[in-house]
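A protein chain is absent from this complex, but the other protein chains hold their places.
Chain nomenclature is as follows: A and B, assigned in order of appearance, with residue numbering initiated at 1 for each chain independently.
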Amino acid sequence: MATRTFVAVTATALAAAAMLAAPPAGAESLRIGMITTLSGGGSGLGIDIRDGFLLGVAHADGRLGGVETEVIEADDERRPELAVQLADRMVQRDEVHIVTGIVWSNLALAIMPTLAREETVFVSPNAGPSALAGEQCSRYFFNVAYQNDNNHEAMGQHVANEGYERVFLLAPNYPAGQDSLTGFKRFFDGEVVEEVYTQLGQLDYAAEIAQIRAAEPDAVFFFLPGGMGINFLKQYDQAGMKDEVPVFGPAFSLSQDILGAVGDAALGVYNTAQWSPDLDNDGNARFVADFQAAYDRLPSLYAAQAYDAAQLIGAAVAAIGGDVEDTDALIAALETAEFDSIRGPFRFNTNHFPIQDFYLRQVVAREDGTLTNRMVDTVFTDHADVYAADCSF
Amino acid sequence: MDEAATRRRRRLIYGGLVGFLLVLPLLAEAAGQGFYISFATRVLILALAASSLNLILGYGGLVSFGHAAYVGIGGYVVGIAFVHAGDGTPILGLLPGGTDALVLLAAAMAVSGLVAAVIGAICLRTRGVAFIMITLAFAQMLFFFLVSLRRYNGEDGIAVWQRSTLPGPLDLNEPVQFYYLVLGLLLALLYGLNRLVASRFGRALRAARDNEGRAQALGFSTFRYQLTAFVLAGAVAGLAGALLVNATGFVAPSYLHWTRSGDLIVMVVLGGMGTIAGPTLGAAALMGMEEFLPELIDALHDGAGDYWKIVLGPLLIVIVLFARRGLAGVIEAAAGAGALRLPRLIPRRPGQPPRRRRTRR
Partner (left out) sequence: MDPALVVEQTLNGFQLGVMLFLMAAGLTLVFGIMDLINLAHGSLYMVGAYLTATFAQAFDSFLLGLLLALPAAALVGVIVEVTALRTLYRRAHLDQVLATFGLILFFNELVRMIWGPVPIRLDPPDFLAGQVEVLPGIPYSAFRLAIIVVGIAVAIGLWALIARTRLGMRIRAGASNRPMATALGVDIARLFTVVFALGAALAALAGGMAGAVLSVEVGMGEQILLLTFVVIVIGGIGSVRGAFFGALLVGLVDTYGRAFLPDLLRLVLEPAVADGVGASLASMAIYLVMALVLVVRPRGLFPAHG
């Protein structure tokens, strides 16, 4: 029985290898490697990115830039070394022209040496670490979403505008967390009462909430994406703090994917992003409506960014007449690609990161009781990151 | 059963496997599938790490649940040297950075071995489940320590944009050369291990595994043998880590995550504990499943690939339940009977791990 199991496993593996060893489809198609988190913790974000991107491809009738488009998906399980392995496979075996999908900064950093060596373009629909915006920037890396500091900078500006003087800062102890507080402080000119770095993936924030209570700040700025943000917001509300000291955060702490789990504890909280589901342009209205129709849920910021990634690629491929094998031309076309971004005005900076507007959003309840974000104000127009000056390809 | 025929068949099978590994790059290049060279390189690197774990787990009976820590430390040696080579600052104010492969591989082994010596000296005071947990505890401490190292980007780790350099015309950027280097190292290690476990040292180690009290009564200082094995295993794991950084282009605390230690254990058990070839077979099997199962499931049922782990999980259970001696046991059965047999019908040979190790008196 055991032996047979093994024989069966080996045989199927060999069959799979033989099947997969078939040469990739002809050069007339555009192959895109979608490496993202599709299982385990954080898969909500990866699935939103994949679905948003696929909707973008669908809106182009399956032909981005007029070229038959094939999206090859793979699950990175949020493991950097697996992401590298997948990138290697997609570039070498599937011969993809573009890689996209990665959610997390540490995974993006991990796969860049491989992609740069293989001279393959990476269009990041989310991760935008400062390392890749400045000295370590790569001509093969494009970020269509934001530089990690940007959303925090916008919130720093807003909190300063509102006249809060003493602010308590909270972020996980990892590079994106440090980027976030640096970004906030770059535009916030008041007093930082305390800066607390929590453990990555921390579950309980009671200790930190007690510290906040003791420090008596005017406001709290927190960057806790995913499950961490859910934990913090629920506990902050349960500690009765939400009405005493207001919290502010970047969109990641209050994105659509976590609002359902947080519930009323998130109601009314302000956050900043480069996109909002109610932004007033035709493309956005169509995106939101079609996403809801196709997947039966509201799109998150991540889905919007991935949709724009598809649009960007489509525009660039169209500009070079569909000759996707010419990587240098593709890079040049991506740099200057013009498309109707659903976030409003968009262009690339010299370091392949966006120059764009940033908006203030607020969590509100819809008529059916579900929570969503509503646009309130524009904080920055044509905002760029500070690292671009250090970047030369 | 004809012993000589068994030995011949066994030699034939393993000879065939080694032969396959030797020509694999040629086959892959002929098929225009360069990916499989770098994939096989990674498999062989992890086989190195799993084989080093096998020395203490399979032959020493010491279930270390923190072996990925030594892989990670070896990797960080290369990463940190790369960072300092880039900005010209000395490491800890003492040593220069660098990218020389020979120096780095040796340094990785030395540092990992040294850390293993310290950790091993403490952990080996415990046994059984306590040993499992204390090795895990040290690996976790190292993990969080590296996460907190801002100089080396904490959680993000170090992107190593350049592969280490070799003297002369040798070049790690050449996938085929890299592959043969790793294959050579692995074969050398397996040969060395084979000699080692048959030596007085190996017999003492196995004696300590099978009956520690009796081994001590016979005058063996079991602690010294076990510590030596622990340090050797750590050093080889460090070598694997240094190679892995070159293969993947980055090193991060995720190298040391406890689930990576779990992967190494799975490889050893899947392939066959206490067998020379087992860990290599296990590494190939686990990574092969990871690589091909999702696509295979997707091919069988469109869109189901997302849920591939719902297949992998029960598959692991089935393998554990029915293939007790791993893939090496399957090969052994094929060699022994000339035909497929139920593993449990194989007579247990001396030197095989005992069926069950009690952790509680």
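A few points about this structure:
What we mean here is this: a residue touches a chain if its C-beta (ideal position, glycine included) is under 8 Å from a C-beta of that chain, and two chains touch if they have at least 3 such contacts.
Since the structure is predicted, the reported quantities are computational estimates derived from the model, not experimental observations.
With respect to the full assembly, the chain omitted from this view is in touch with A, B.
Contact with the omitted chain, checked across B:G19, B:G32, B:P96 or B:G313, is made by B:G313.
For the chain missing from the display, the contacting residue among A:A58, A:A207 or A:A289 is A:A207, taking the whole complex into account. The hidden chain makes contact, of the residues A:G263, A:G321 or A:P345, with A:G263.
The residue touching the chain not shown here, chosen from B:F144, B:Y180 or B:F201, is B:F144.
Of the residues in chain A, those that touch the hidden partner chain are 39-41, 43-44, 47, 173, 195, 197-199, 201, 203-204, 206-208, 210-211, 213-214, 226-228, 230-231, 234-235, 238-240, 257-258, 260-264, 297.
Residue-level contact of chain B with the missing chain is found at 63, 122, 125-127, 129-130, 132-134, 136-138, 140-141, 144-145, 147-148, 150, 258, 262, 265-266, 269, 273, 307, 309-310, 312-317, 320-321, 324, 355-357, 359-360.
Assume only the chains that are shown with their structure count from here on.
Chain centres here are Cα means. That of chain A falls 35 Å from that of chain B. Within the complex formed with chain A, the residues of chain B that make contact are 31-36, 38-39, 42, 147-148, 150, 153-157, 159-161, 173, 244, 248-250, 252, 254-255, 285, 288-292, 294-296, 299, 305-309, 315, 318-319, 322-324, 327, 330, 333, 340-343. Those residues of chain A that touch chain B in the complex are listed here as 1-7, 9, 12-13, 16-17, 19-21, 23, 38-39, 73-75, 79-82, 84-85, 88-89, 91-93, 105-106, 109-110, 112-114, 116-117, 129, 131, 136, 173-176, 178, 200.
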